[in-house]
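Moving on, here comes chain A:
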Amino acid sequence: MTARLWAAGGKAADLVVRSVRVVDPQEGLDEVRDLAVARGRIAAADKATVGKDLRVVDGRGLVALPGFVDLHAHFRVPGREDEEDLVTATAAAAAGGYVAVFGMANTDPVVDTAPVLRSLAERAQREASVACGFFAAVTRDLAGRQLTEMGELAAAGAVGFSDDGRPLESSLLVRRALQYAKITGRFVAIHAQDASLTQGGVMHEGAVSARLGLVGLPAVAESLDVGRALEIAAYEGGRIHVCHVSVRGSLEHIARAKQAGVAVTAEVAPHHLCLTDEEVRSLDPDLKMNPPLRPEADRKALVEALREGLLDCVATDHAPHAQHEKEVPFEAAAFGTIGLETAFAAIHTACVLEGDLSLSVLAERMSQGPARIAGIPVPTLRAGAPADFCLVDPARTWTVDRQAQRSRSRNSAWAGRDLTGKVVLTVAGGRLVWEDVG
Partner candidate 1 sequence: MTAEQMRRTLVRIAHEILEKDHGAGTLAIVGIHTRGAFLAQRLRGLVGEFAGREVPSGELDISFYRDDVASRGVLGAVPSTLNPVVKDTSLPFEIDGATVVLVDDVLFSGRTIRAAVDALFDYGRPVRIQLAVLIDRGHRELPIRPDFVGKNLPTALKERIEVRMTEADGVDEVVVVRPPRSTD
Partner candidate 2 sequence: MAKRDLLSMDDLSRADVELVLDTAESFLPVLHREIKKVPTLRGRTIINLFYESSTRTLASFELAGKRLSADVMNIRARGSSVDKGESLKDTTLTLSAYSPDIIVVRHPQIGACKLVSACSAASVVNAGDGKHQHPTQCLLDLFTMRQALGRELDGRSVAIVGDILHSRVARSDIQGFLMMGMEVTLVAPPTLLPHEVEALGAKVSFDIADIREADVVYLLRMQTERQDAGANFIPSLREYAALYGVTPERLRAGQRVMHPGPINRGVEISAAVADDPETLIEQQVESGLAVRMAILYRTIVGMDERDDEEGA
């Protein structure tokens, strides 16, 4: 049972990018050459391409990277098409250099049966410009009580199982989920949060929350739950994936578990790599998310962990919200920021340019790492491979325009900020899906 991806068809691309720096971490490639795409596949470097509509792109100063893969996005379909749908989500993804995106199951209705999954697949075949995959829920209706029919869901193509949005409160449920999911070979993705320690919390519990009076979300509420889940995984076996890691305490548990041979992978979101709780002093609701922005010490630890590979991949946790749910007092606002379009640029600005992360490692963590976890073909720039890549301009500075987001929603933590580094072209599934070569 493998994870499946669906996308709308389209014209296979024919183009050549001249004198571009090609970086492919898996192939150990980092050289300047021409990159050619012929009928949707990477052509051998020296061959002139065929095809009438040959597009030539000047690649000087640009970098070609394997296309990004997002293991954690919220498509909001079915149920909240006012916030996002597959058209807009994949448009945002394409603009961010993504060639595959996986949606979480906390929709309305929840993706907890095969028919719901299949209907989403059908929609993706009509509407998705970039390949989409889907998580299925661990428990029916995300209620945390009864397991979903994981076998059927996996057969229908679910990439994994997650009740993301809600923590799994019962240790027994976590155990059963890990046990049962072994049938499928898919992983269980955990949203780690101790419910009783996080009642009413809206930001990180620390010096800033002490000043602001906002109810805090303590770091231990996350690390405690990560520890619990990983201990169960060590006991039970099975594949476990930790969503949106945000605190050092969680990193310690993950390191121990990996040492002990537990089949654990972990992701980190761009906002936790780039922003801290100090930002929340502005009381801007676009900076309210769960897990919340943490202090600088945690941020630095996360960047280092991503660099070292303790954290396996970047996952955006792209969370669109309607205006009326965000343009309210901070305390009352919904949690989450959109992130597909800005992920690369934000991390490039805050980490690569600061010297804390190399472009090559970032590319691996945004592309090939998550692809391997998902069990889908790994994007590569090897000749003959399907063309799944993006071109980035590391020197281009741009301002994130709140009104000009490709997502249907406007709630970006980076609205109005200047970022350096931009995705200027994306070829996904052999189709040209985005360009802003300017």
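We take it that a residue touches a chain if its C-beta (ideal position, glycine included) is under 8 Å from a C-beta of that chain, and two chains touch if they have at least 3 such contacts; residues count from 1.
Selection rule, in plain terms: all candidates are chains of the complex that A comes from, given by their letters.
Keep in mind it's a predicted model, so treat the numbers as computed, not measured.
The candidate touching chain A in this complex, chosen from 1 or 2, is 2.
Taken together, the chain A residues at the contact with candidate 2 in this complex read 199, 205-214, 216, 218, 283, 285, 324, 327-333.
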